[in-house]
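Missing here: one protein chain of the complex. Every other protein chain is in place.
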Amino acid sequence: MTALPREILICTIAGLLHDVRHVAVGASSPMPAAGAMLRRALDEDRRKVRLSILGSVEHNFFTNGSTELFDSAGQGRLDAFFLGGGQIDGMANVNLVGVGTYPQMSVRWPGSFGSAYLYFTVPRVILFREEHSPRVLVEKVDFISAPGISAPDTYRPGGPVALLTSKALFSFDSQRPGFRLESVHPGHSLPEIIEATGFTFDHDDTPPLTPEPDAATLSMLRGRVLDELSETYPAFAAQWRRDLAETIPHGASA
Amino acid sequence: MTALPREILICTIAGLLHDVRHVAVGASSPMPAAGAMLRRALDEDRRKVRLSILGSVEHNFFTNGSTELFDSAGQGRLDAFFLGGGQIDGMANVNLVGVGTYPQMSVRWPGSFGSAYLYFTVPRVILFREEHSPRVLVEKVDFISAPGISAPDTYRPGGPVALLTSKALFSFDSQRPGFRLESVHPGHSLPEIIEATGFTFDHDDTPPLTPEPDAATLSMLRGRVLDELSETYPAFAAQWRRDLAETIPHGASA
Amino acid sequence: MAEHLRALASLVRPGMSLALPVDYAGVSMAMTRPLIRHGAGDLHLVCVPTGGLQVDQLIGAGLVRSVETSAVSLGEAGGAPRFNDAVKKGGIRVMDATCPAIHAGLMAAQKGVPFMPMRGLIGSDILAQRADWQVIDNPLETGDSIAIIPAIHPDIAIFHVPMADRDGNVWIGRRRELAAMAYAATQTLVTVERIVDRSLLADETTAAGTLPALYVDAVAEAPRGAWPYGLWGEYATDTDEMVRYATAARTPEGFADYMAQEVCA
Partner (left out) sequence: MAEHLRALASLVRPGMSLALPVDYAGVSMAMTRPLIRHGAGDLHLVCVPTGGLQVDQLIGAGLVRSVETSAVSLGEAGGAPRFNDAVKKGGIRVMDATCPAIHAGLMAAQKGVPFMPMRGLIGSDILAQRADWQVIDNPLETGDSIAIIPAIHPDIAIFHVPMADRDGNVWIGRRRELAAMAYAATQTLVTVERIVDRSLLADETTAAGTLPALYVDAVAEAPRGAWPYGLWGEYATDTDEMVRYATAARTPEGFADYMAQEVCA
């Protein structure tokens, strides 16, 4: 079985979520949701992984309104969260507000949502943005919705640990500070990634390839996880199923 | 119809509650509850008077736990509240903690409950204590659970407006500051009240008598209010009914 | 029904601040056109904690002076076209926030305190741009800075829920941000799918999810009143209609045409 690119991303996400007890996923985030569902399925025999999908009625066990996610983060009960960003820079600053000079920006995005709090309080924030281009991965963001690092007098139990794109996986070191290329996804190369990244980052001369999932994991992903996902993201799941049908040779076991 | 002493107290309480929209009554406070129920009955055609009895399931419309009463006071949604006190002094300081030197007091009472907050935030706090003696109405309390007056830099939209005992009704002037005898209950006298009060207070040479309720009010009190009260305070209501049966001549209309 | 909605809308006066809920919590879309017809403008909107279709339409109709929000978008249907356009043209003032800061401001109002402390924020441009927010030294620990968020006191909160009873108690279920809005606001206007005859406070099961009438100033029936948004436990979002609006409202003219159409949910 050969994994689809999105399947490699989802499995990479599940890997980044090792040992979490409670992970939250923003609205309209099918791949982080699938990664968290895969993590839950993989760990089922060992421990309970709780998954909150914001805005979802089914995958939301909160009963105290939209404040409860943030409260649970403040209490240290939320281990991992995903953050996107119209712009992300080399200091892991995230911009969800817009391009240009604030406030009358030339491009306005929706806004910062909970980033300026969760980025400080959730121990494992995973930056996830499929588009890997100099437009997104910039040297310096135009507006800091949430800063990647903080001064010592700022309470900060949380922060970024990784940046995952369609091309590569980076880790973030808040001490240095900066990103380090951990692996390159199949089909991509270091020069291409340097070209597509607006900030400098650490890397090996020959960075490893992002591993593909083993057969058992892939089968769990295409079975149970895909089923679970279709409840919340029917369109994404249907497209995935169509792509699988096209990719996998007829008669091959799925 | 001649009113019983407790009926005069209840009607006096109802008078002090003129124009309230929302009044809260502590647990084990049958007379303040009856006064509030009478106020609600008297105003029924003009406006809705809301009544919260703490610790009661029936007369409690709160749905956010025991914090909601205090929150509603902080929001300015609670107009009147009753406060007792093991000791009350001439500056309207209230002591609900004990007698002697804190912390190892010779007499320990339960504690301050919400007084140190509600006394500041509820515009019309009515001090209600039946026992009128130098032991209760002292020159200076041994422990200030809640102060009667505050410095100008202290946020204080609320505070004491009256002190009602089994012998008399006082008003409180936070500007002077001090109590003023407003009226003496039937059967009591100014010299007796001076003797029984541990602090000095303003008074006319011939203070007025606390008015007795008119027949319509008394009939409402003994009918509807007494019925309502028996749900929450069955023992108090039953005793009241027994006392009425003994006092009122047979054959008189009640 | 339309008359009742107009009566509710008429309580809004020019210059007031309105608290409006997040798209999945119960947006009173039924009130949007009555508010626009009523025409009270110069409004300040407080999105709890983000805004969407209703906010975009009130902005498009020219009724909005400023918006405090953590985001404005149409979700799956994309960016909020009238909001984005107004920002670019400087037509409205945006007080950019982050979700828990808006909750903190409402909580301060609920508790009757002037501010709430809040973690996070420090080092963000959100904080840098908010002159009304401050950073203080934590009085309990040296070498620890913390942001403080002033109380938010909306003049009017407006939302939509499944039901109310005849006493004016409204059922908010687990959407407790609706209660937070009502506690903080001076007045609260609620539209409902239906009015029920039994008291919502009469049994502990429904009481648990009920906002008492103490906090509710007016209730009006508006079946499918959140449409095209969904309402929890009742109906799903009409994504096609959201997309239809998103497409139409790309231009002021398209927006005007869309809003002029009769609504049928």
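A, B and C are the chain letters, set down in written order, and residue numbers restart from 1 in every chain.
Please note the rule applied: a contact is a pair of C-beta atoms (placed from the backbone, for glycine too) under 8 Å apart; a residue touches a chain by one contact, two chains touch by 3 or more.
It should be emphasised that the depicted structure is a prediction, and the values quoted were computed from it without experimental measurement.
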Neighbouring shown chains of the undisplayed chain, as defined at the top: A, B, C
Hidden partner chain, touching residue among B:T12, B:Q87 or B:T121: B:T121
From B:R6, B:R21, B:R77 or B:R108, residue that would touch the chain that is not displayed: B:R108
Contact with the hidden chain (one of C:M116, C:A185 or C:A249): C:M116
Subunit C residues touching the omitted chain (full complex): 104, 107, 111-119, 134, 136, 138-141, 144, 146, 148, 150, 172-174, 203-210, 232-233
For subunit B, the residues touching the chain missing from this view: 27-28, 55, 57, 62-67, 70, 74, 96-98, 102-106, 108-121, 143-147, 150-155
Residues in subunit A touching the chain absent from view: 22, 50, 61-64, 71-77, 121
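The rule is simple: only the chains that are shown with their structure count from here on.
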Shared interface partners, meaning chains that touch subunit A and subunit B: C
Remotest chain, subunit C as reference, centres from CA atoms: B
Among all chain pairs, the one with the most C-beta contacts: A-C
Chain occupying the most central position, where position means C-alpha average: C
Chain centre separation in whole Å, for subunit B relative to subunit A (CA means): 61
Chain centre separation in whole Å, for subunit C relative to subunit B (CA means): 41
Junction residues of subunit A, two or more chains touched: none
Sites on subunit C at which at least two other chains make contact: 179
